[in-house]
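Only one protein chain is missing from this complex, and each of the others stays in its spot.
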Amino acid sequence: MATREFSGPFLLVNFKTYLEATGKRAVELSDKIEAVGRDTGVRVGVAPQFCDIAQVASQVEIPVFAQHVDPMAPGAFTGHVLAESVKAAGAAGTIINHSERTIRLLDIEKSVEHAREVGLATVTCASTARLAAAVALSEPDIVAIEPPELIGSGRAVSKERPELITESVRRIRNVNPNVKILCGAGITTGEDVYAALKLGTQGILVASGVVKAPKPEDVIMDFCQAVRKLE
Amino acid sequence: MATREFSGPFLLVNFKTYLEATGKRAVELSDKIEAVGRDTGVRVGVAPQFCDIAQVASQVEIPVFAQHVDPMAPGAFTGHVLAESVKAAGAAGTIINHSERTIRLLDIEKSVEHAREVGLATVTCASTARLAAAVALSEPDIVAIEPPELIGSGRAVSKERPELITESVRRIRNVNPNVKILCGAGITTGEDVYAALKLGTQGILVASGVVKAPKPEDVIMDFCQAVRKLE
Amino acid sequence: MATREFSGPFLLVNFKTYLEATGKRAVELSDKIEAVGRDTGVRVGVAPQFCDIAQVASQVEIPVFAQHVDPMAPGAFTGHVLAESVKAAGAAGTIINHSERTIRLLDIEKSVEHAREVGLATVTCASTARLAAAVALSEPDIVAIEPPELIGSGRAVSKERPELITESVRRIRNVNPNVKILCGAGITTGEDVYAALKLGTQGILVASGVVKAPKPEDVIMDFCQAVRKLE
Partner (left out) sequence: MATREFSGPFLLVNFKTYLEATGKRAVELSDKIEAVGRDTGVRVGVAPQFCDIAQVASQVEIPVFAQHVDPMAPGAFTGHVLAESVKAAGAAGTIINHSERTIRLLDIEKSVEHAREVGLATVTCASTARLAAAVALSEPDIVAIEPPELIGSGRAVSKERPELITESVRRIRNVNPNVKILCGAGITTGEDVYAALKLGTQGILVASGVVKAPKPEDVIMDFCQAVRKLE
């Protein structure tokens, strides 16, 4: 996934370890998300669980992300997630340092570098404006700002904490002019998405707002239409 | 995989994060191992990386194990390995607490219980005789004894540390009369396998001895013939 | 502290990282606890924070415990807690694997062994009956059973979950006939202590019930009188 090459907004759906998006349901949900992306012309991606990456990636053409990779190179490491393995399964990229899977600062840098070497795009997460700048220094493809207290809350970061986003954008741009910036946490409506883009981000990272919705395709359609409205 | 139902020896090959057993090569290696198992009538299994489980499980009929599962139930946990996901991908079981992925005592118990609930067999590892008994108390299907200092050494635990195995078997049997016992570390020849079985184990857990061999199928054949010799 | 030598009940007060028991207040609280122990003839001990061990141990004669030790031997380990350091500061023992500081199974065994080598008594904690037996296999001086959900709840484990205690005692005795057994969580009255001893334990591990009480000396007196009633 040549993330640096496309310039439009990006909506990434994190499947977490929700049963609603495990196994066959991961494939079905990915199909729906891809269909809406195709219909609206908005760039969308999915981040299923490790065991589902291969199956999902073989079924859809939108970029598939791992939710995490371990920082090590191939070798005698049982039970770890190798960037090479994620890549071989068909992933285009990986999330790093999600607030539900935070890692040591040193490992953020190692993971970004190792992912880049094997050809995976990186979405590195941070929970505060200052940390967003710190992770931007590692030069991932994308920085995602997510205040943990709003994750899964239904209260959108773009409306509840707009100053966090503008402050993050400002601090990130101080140290890295090119990285793509997503925001997330509590996003459930197209209005939330619209607000996020207006604040200077290039897209959103969403999970329960889509995955746990009665009709995920309707939510993602609402999101994509909000993106269109802006263009 | 109804591990409690089969009584013969069991050879489990851990693919770790070796490039030689990643992606397509995981499937190819699994095919070879299955073929030898079929030809010799010896029960064999494989433990590929998470991303390879689905593909491997769809190609072979021998039991496929995850190398690790996280202890949590489904929910908002990004980047974790759900037992339900491993099961949905077609795995028959999972390794727990491998010496390269040790976990807290509390999580060993939780992981074994959660794996059992979703229908995964469990191979819980320990590095000393005393720890082998401690993990046997959680009532996994299999306990595997592996002294870390011999892992990947080419010096077989069954020949270098026979007293560790007999002592482990003794201590495990004190607290759990039924659990299947494997041993591992440094196993590279059929002779090593034979020695392990003679010491009271019901099989072996092997990794580099097979995966890194120039001809893995020859090594696994040597192992299986050693098993046959005993019966 | 020759824990194996004394046979009566033991009350251990864990100061945790409560401000009420930090710095000078750790010394003052230890003084009060010692005074009640002396007056009633009941064996009591305290577990202050690392930085307070030396000062507390120089002021009181009752045994002082660390709340944790790291499993390593002396060397190039910055920011870790060496058993040798805890011992040099005057501690008689250490808590291991408290539910607020759980460690890997392997490290429980290492910590107990290393503590024994340097002459520290060990209180190893477990949250379930089965785990209590597992830690008893490492042969610490004391096993403490504490269900985390009752810690700090004010609902005493000895009254809310008596079956957990009897089941733990039974399972521990199956594998280790000599280890002293404490229980804890939610203990706030002498009646709770009395109930704990009647269920087959040899004492209690208490924290907020004493440390956060308006008059800790009254609570510990209530506990000690309950112990006396039994003898």
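Each chain carries a letter (A, B and C) given by its place in the written order, and its residues are counted from 1.
Everything that follows uses one rule, which is that a contact is a pair of C-beta atoms (placed from the backbone, for glycine too) under 8 Å apart; a residue touches a chain by one contact, two chains touch by 3 or more.
These figures come from a predicted structure and were not determined experimentally.
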Among the displayed chains, the hidden one touches A, C
Would you mind spotting which of C:Gln55, C:Ser158 or C:Thr201 touches the chain that isn't drawn?
-> C:Gln55
Full-complex touch with the removed chain, picking from A:Leu11, A:Ala26 or A:Leu131, is A:Leu131
Looking at A:Asn14, A:Asn97, A:Ser168 or A:Thr188, which makes contact with the chain not pictured?
-> A:Asn97
Could you list which residues of chain A touch the chain missing from the display?
-> 97, 99, 102-106, 108-109, 126-128, 130-131, 133-135, 137-138, 171, 174-175
For chain C, which residues reach the chain that was dropped from this view?
-> 14, 16-19, 22-24, 49-55, 66-68, 72, 74-82, 84-86, 88-89, 95, 98-101, 151-152, 207-208
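Just so we're on the same page, only the chains that are shown with their structure count from here on.
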Draw the chains as dots and join the ones that touch; what shape do you get: line, ring, star, complete or other?
-> line
Calculate how many whole Å lie between the centre of chain A and the centre of chain B, each centre taken as the average of the chain's C-alpha atoms.
-> 34
Of all residues in chain B, the ones touching two or more other chains = 99
